[in-house]
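Showing subunit A:
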Amino acid sequence: MLKVDGLNQYYGGSHILRGLGFQAKLGEVTVVLGRNGVGKTTLLKSLMGVVPIKTGGIQLDSQDITKDTPYERVRKGVGYVPQGREIFGRLTVEENLRMGLAYKKAGTAIPPELFELFPVLKQMINRRGGDLSGGQQQQLAIARALAAGPKLLILDEPTEGIQPSIIKDIGRVIRMLADRKTMAIVLVEQFYDFAAELADQYLVMERGEIIARGRGEDMEANGVRDLMSI
Partner candidate 1 sequence: MIRFLAGLGLVLFAALPAHALTTEQAKAISSGDTDARVAALNDAVARADTGLPKLVSALLDDAVKLTPAQVLIVDGEKVTDAATGAIATLPEDAEDVVNNNRMRGALQAAQAGLKLLSPDVALRREAVTELAKDTLDPSQLPLIDKALAAETDASLKDRLGLMRAALQIASPDKAQRLAAAQSLGESGMSQVKSLLQARLADGGETDAEVRGVLLSSVDKVSARLAWGERLGVVFTGISLGSILLLVALGLAITYGLMGVINMAHGELMMIGAYATYLVQNLFKAYLPGLFDWYILLAVPASFLAAALVGAVLERLVIRWLYGRPLETLLATWGISLVLMQGVRGLFGAQNVPVENPSWMSGGVAAMSNLTLPYNRLAIIVFAFAVLGGVALLIAKTRLGLFVRGVTQNRRMAACMGVNTARIDTYAFSLGAGIAGLAGCALSQVGNVGPDLGQSYIVDSFMVVVLGGVGQLAGTVYAALGLGVLNKLLEGWAGAVLAKIMVLVFIVVFIQKRPQGIFAMKGRSAEA
Partner candidate 2 sequence: ADTIKVGILHSLSGTMAISETVLKDVALMTIDEINAKGGVLGKKLEPVVVDPASNWPLFAEKAKQLIDQDKVAVVFGCWTSVSRKSVLPVFEEKNSLLFYPVQYEGEELSKNVFYTGAAPNQQAIPAVEYLMSKDGGGAKRFVLLGTDYVYPRTTNKILRAFLHSKGVADTDIMEEYTPFGHSDYQGIIAKIKKFAGEGKKTAVISTINGDSNVPFYKELGNQGLKATDVPVVAFSVGEEELRGVDTKPLVGHLAAWNYFMSIKNPTNTAFIKEWSDYAKAKGIPGHKDKPLTNDPMEATYIGIHMWAQAVAKAKSTDTDKVIAAMAGQTFKAPGGFTSTMDKENHHLHKPVFIGEVKADGQFNVVWKTPGPVVADPWSDYIPENKGKKNVPEKK
């Protein structure tokens, strides 16, 4: 589904991603772990095309999307939940969700199941996104990415700031989405337990490189938890 090869990325003079490569399969959750500042967010941004990569290739469904702009990638089925929520502060909740449907045909309805998943959004449908609490915004960001039903869903620390019950719901949703086998999911997460529970595949990053990888069920056994400490 998603194939990443030899990704190199720089900010000014510093080398942030150093020849990363991995694959994410349909119906699988690929969890990316790593300490602060190792380049996880940068990796996801490169996948989205919001930061340029120096070398390397990204393929989606064996289609090369390395040179595509972000919106072209979205059209090809990529959905993104960024770190730090980045909802449209001055748009209402509903409008935020409609933005999520941007590349769909005009008049496409917001899938009602989103509101089942995140009832608070229904309740606050006319409130401005920026007025929501942090966790509410995070829920909105996830819902927005799901609205268009992507083939590849990229999530950057989606549990940050969310109350435990909803984290559980989100976990269930991610699992459910993966199990439908219509979507590949790449999840960056610091919350180990959450990550471990969902991972079909894991990648551990360190200074822009993948230093460990394996199947989700082996995480504990492979001592991934220790890799995350200093």
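FYI, a residue touches a chain if its C-beta (ideal position, glycine included) is under 8 Å from a C-beta of that chain, and two chains touch if they have at least 3 such contacts; residues count from 1.
A word on the picks: all candidates are chains of the complex that A comes from, given by their letters.
The shown structure was predicted, so the numbers you read here are calculated from the model rather than taken from an experiment.
Asks: Which single candidate from 1 or 2 touches subunit A in this complex?
Replies: By the stated definition of touch, the match is candidate 1.
Asks: How about subunit A: which of its residues touch candidate 1 in the complex?
Replies: On the subunit A side, the touching residues are 48, 50, 69-71, 74-75, 80, 82, 86-91, 95, 98-100, 102-103, 106, 128-131, 144, 148.
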